[in-house]
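One protein chain omitted, others in place.
Labels run A and B following the written order; every chain starts at residue 1.
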Amino acid sequence: MKLVIAVVQDKDSSRLSDALVKHNVRATKLASTGGFLKSGNTTFMIGIEDDRVDGVCKLIRDNCRSRKQMMAPMSSMGGNTDSYVPYPVEVEVGGATVFILPIDRFEQF
Amino acid sequence: MKLVIAVVQDKDSSRLSDALVKHNVRATKLASTGGFLKSGNTTFMIGIEDDRVDGVCKLIRDNCRSRKQMMAPMSSMGGNTDSYVPYPVEVEVGGATVFILPIDRFEQF
Partner (left out) sequence: MKLVIAVVQDKDSSRLSDALVKHNVRATKLASTGGFLKSGNTTFMIGIEDDRVDGVCKLIRDNCRSRKQMMAPMSSMGGNTDSYVPYPVEVEVGGATVFILPIDRFEQF
């Protein structure tokens, strides 16, 4: 048994939740901020058997890994042409930080 | 020294808090969702000496364990007779998921 603690961007959080449910993995979620990720993020706590740790890591990577995304050009706000981006730009989104911790004991009541 | 992480239903949270205070156990609480438990839940983090781990587990079990409860019949809402339950039903409430983690070091400043 291990405790997997994964910090993922909010935008990937519900997709990861769905994938975990689909694969019968139970997770507790905590709202968090900061860390490797710039915007708001979610911390998943997952208690899992040793031989399923790789599978859980794969689900996290598949649903949350850092990737590049094209961002549509945004129209100028309030006539301030300085902030106007006339062409699509590539931004990095997602990413996950994962800690796998040993457990002495696990109980369910 | 161990770190006990316990996820319990919100409805049992303040009773567990009181029991921990009464037994002189300090806990940090985090709001959490999902996991084994359906509704909102609370994650307790408790740093505790090895020989008090069993006592803390007992407090968690005594105050949060999964149990059956009779739910009073609810009156029909908005005239929708489909949702009307005319007899008391037994529902399962409570439950706790507990991880006991080893600690390399503990500091208080």
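Methods note: contacts are C-beta pairs under 8 Å (C-beta built on N, C-alpha and C of every residue); 3 or more make two chains touch, one makes a residue touch a chain.
Predicted, not measured: the structure shown is a model, and the values here were computed from it.
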{"item": "Residue numbers in chain B that touch the chain omitted from display", "value": "3, 17, 26-31, 45, 47, 101-109"}
{"item": "For chain A, the residues touching the chain missing from this view", "value": "2, 5, 7, 30-36, 41, 43, 53, 57, 60-61, 64-66, 95-102"}
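Methods note: only the chains that are shown with their structure count from here on.
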{"item": "Geometric centre distance via CA averages, chain B-chain A, whole Å", "value": "26"}
